[in-house]
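Of the protein chains in this complex, all but one are displayed in their positions.
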Amino acid sequence: MNTGHEIRDAIARHEMTALEAAEMALAAIAATEPRLQAYLQLMPERALARAREIDAAIARGQDVGLLAGVPVAVKDLFCTQGVRTTAGSKILANFVPPYSATVVRRLEAQGAIIVGKTNMDEFAMGSSCENSAFKATHNPWSIEDVPGGSSGGSAATVGARCVPIAFGTDTGGSIREPASFCGIVGVKPTYGRVSRYGIVAFASSLDQAGPMTVDVRDSADALEAIAGYDPMDSTSANVDVPHYAGRLREDLKGVRIGIVSEFDESIAADKAMHALYQRAYEDLRALGAELVTVSLPHAKYGLATYYLIAPAEASSNLARYDGARYGLRVDGPDVFSMFDATRAAGFGPEVKRRVILGTYALSSGYYDAYYVRAQKVRTLMKKDFDEAFERCDVIACPAVSCPPFQLGAKSQDPVAMYLMDYFTIPMSLAGIPAMSVPAGYVDELPVGLQLVAPAFEEGRMLGVAHAYEQATRHAWARTPMVYAGEGDAA
Amino acid sequence: MPEVPIDIAHVAKLARLPLTAEEAERFSAQFGRLFEFIRELQALDVEHVHPTAQVIPLHNVLRADEIRPCLDHDAALQNAPATEGPYFKMPRILE
Partner (left out) sequence: MSKVIGAATDTEAVIGLEAHVELLTQSKMFCGCRNAFGAPPNTLVCPVCLGLPGSLPVANARAVEFLCKAGTALGCTIADYSKFDRKNYFYPDMPKNYQISQYDMPLTTGGEVTLPSGKSVRLTRIHLEEDTGKNVHAGESIARSAYTLVDYNRAGVPLMEIVSEPEISSAAEAEEYLAELKAVMSYIGVSDVKMHEGSLRCDANVSIRPVGSHELGTKVEIKNLNSFRSVGRAIDHEIERMRACLRDGERIVQETRGWDESSGTTHSMRSKELAHDYRYFPDPDLVPLELDRALLSRWRDELPELPAAKRARYVSDFGLSAYDAGVLTGERSDAEFFEAVAAASGNPKQAANWMMGDVRKVLDRAGLTLAEAKGTPAQVGSLIAMVAAGTISGKAAKEVIEPVIVEGRDPGDVVAQRGLAQTSDTGAVAAFVDQAVTANADSVASYKAGKEKAFEFLVGQVMKLSRGKANVEMVRGLLKERLG
């Protein structure tokens, strides 16, 4: 029983209790943590107590929610009241928030059992989970390899089937890339679909929380559980949340799938990757979809655009970390020296790089040339998608340029690491929903197919993903090296 | 070595993020390739393009002037590295 919906249904049929599900998840985590290092904080007492409450409520005949009794993990970027929340950083190593993120409160209201906080790149800045101040997480498919980032811990724990559902955040690809690397489904919703309140901010105009799951069905339910207007977030959209699970399709008749010519060219350099994606597009066609070629002429400017806008916003969002009110403090003879010393000691190198870059992009004399210009190119990139979606319903393209790489392979070359986001950045800049769904293996390591839809069309996107998943069943073709799931996946 | 236009020392001061000489040099080298990509942006004609103000069109998001419960005083100070009585305590201000 590796999926959330299976667990929830079993609990609902009294074939299993929430307590048993929680205990199993905690045991699976205990068995795999030595090799995976996916968690920064486990919450066993709280999880078991909550599971007992859910069981009692079910016994009383109460409807306990979409995720009733399902064990889940959340990235350590989500504030959880009374539970240490670090954002993967030394500067928050001892921070215990007095409040919970809206996403966390909604999950708990829908009956989910949060078992722990997962490892991540510091302040969500990274694509391999190696920028965590605390430890690196390992890919369950190959423990010398990275799980991807920045939601690496969440991806690894679901990849290993310790929990069926985890939550991450995606700013330039931080859900989709690790989902691809760990052979799972990962969804970045439309910007504004899910509340950002209580999520430690990285880049305010890009951050979005989303589910990372074993199958598309669970992503549909998990997204429905957390999506929706939040009066605590001014950028939260007041748009109805559909029952996404009702939009899942078995075939793609009548669906036009856009294939991005520029991306096709980019991936052609790697024969194996190119072949995998070509096969994926053929599988979509075999399901009845009509493939059309679309163009995103400004996508190639994505990297530069993103690495001006995101660090700029981050440089401002991270100014509050100064040792005054919470977190690490390194004392000084006066308060400004204290700020300096605390920040120098508390931030890792990638964070420092981006704060410097971002401060520069906003600084006097450079603001127009860098930040404003990047926001203009962003407008052009959004327009590319608007035009593409006039010719197709969903775009299918690579999620990544390669299968998971070795720990340490790219950590010395920041720009090589930034290039990991090449295919995922444009969708983030445009604010539109995108997801990764398992599409096969290269060198026995998982690779994901990215699907993209217009704003607020997650239902359409999940529908296509489900049809593809059920027809190809790549996630069930192989079993990861570190695996706590039931039986063989294969 | 590609040209990196950042006066890192000045920016580090603005950001209150002092860097060691080694860090400054290393970052400068690392930014090099990124600035190649950034320079491509400068070549684009964006004169008649509006900067994206927000990616989803929202305006006038306002809340009613209603009081909501504040944090408990202890909760407010619970993460403070130093306090004195009911105050947050930190080193003196030297301008």
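For reference, chains read A and B in written order, and residue numbers begin at 1 within each chain.
Methods note: a contact is a pair of C-beta atoms (placed from the backbone, for glycine too) under 8 Å apart; a residue touches a chain by one contact, two chains touch by 3 or more.
Everything numeric in this text was worked out from a predicted model, so none of it was measured.
K.L.:
Based on the whole assembly, the unshown chain contacts which displayed chains?
P.N.:
Over the full assembly, the chain not pictured touches A, B.
K.L.:
Consider the whole complex, including the chain that is not shown, and state which of A:93, A:143, A:319 or A:344 touches that chain.
P.N.:
Of the candidates A:93, A:143, A:319 or A:344, A:319 is in touch with the missing chain.
K.L.:
Of A:231, A:246 or A:408, which sits in contact with the chain we cannot see?
P.N.:
Considering the complete complex, A:231 is the one touching the chain left out.
K.L.:
Among A:359, A:401, A:428 or A:450, which residue is in contact with the omitted chain in the full complex?
P.N.:
Missing-chain contact among the listed residues: A:359.
K.L.:
Identify the residue among A:10, A:109 or A:335 that touches the chain left out of the display.
P.N.:
A:335
K.L.:
Determine and list the subunit A residues touching the chain excluded from the picture.
P.N.:
So the residues of subunit A touching the unseen chain are 78-79, 85, 87, 92, 95, 97-99, 101, 196-201, 203-205, 231-235, 312-313, 316, 319-320, 322, 324-326, 335-336, 339, 359, 362-364, 367, 371.
K.L.:
Which parts of subunit B face the unshown chain closely enough to count as touching?
P.N.:
14, 16, 53-54, 58-71, 73, 76-77, 84-93, 95
Here, only the chains that are shown with their structure count from here on.
K.L.:
What is the distance in Å between the mean C-alpha positions of subunit A and subunit B?
P.N.:
That pair's centroid distance is 23 Å.
K.L.:
In the complex, go through subunit A and note every residue touching subunit B.
P.N.:
94-96, 98-99, 190-192, 205, 231, 234-235, 237, 300-301, 303-305, 307-308, 315, 319, 322-329, 331-341, 343-344, 347, 349, 352-353, 355-357, 359-360, 363, 369-370, 372-380, 382, 413-415, 418, 429-431, 455
K.L.:
Enumerate the contact residues on subunit B facing subunit A in the complex.
P.N.:
Per the touch definition, subunit B meets subunit A at residues 6, 8, 11-12, 14-19, 23, 27, 30-31, 33-34, 37-38, 40-42, 44, 46, 49-56, 58, 61, 63, 71-72, 75-76, 78-82, 88, 90-94.
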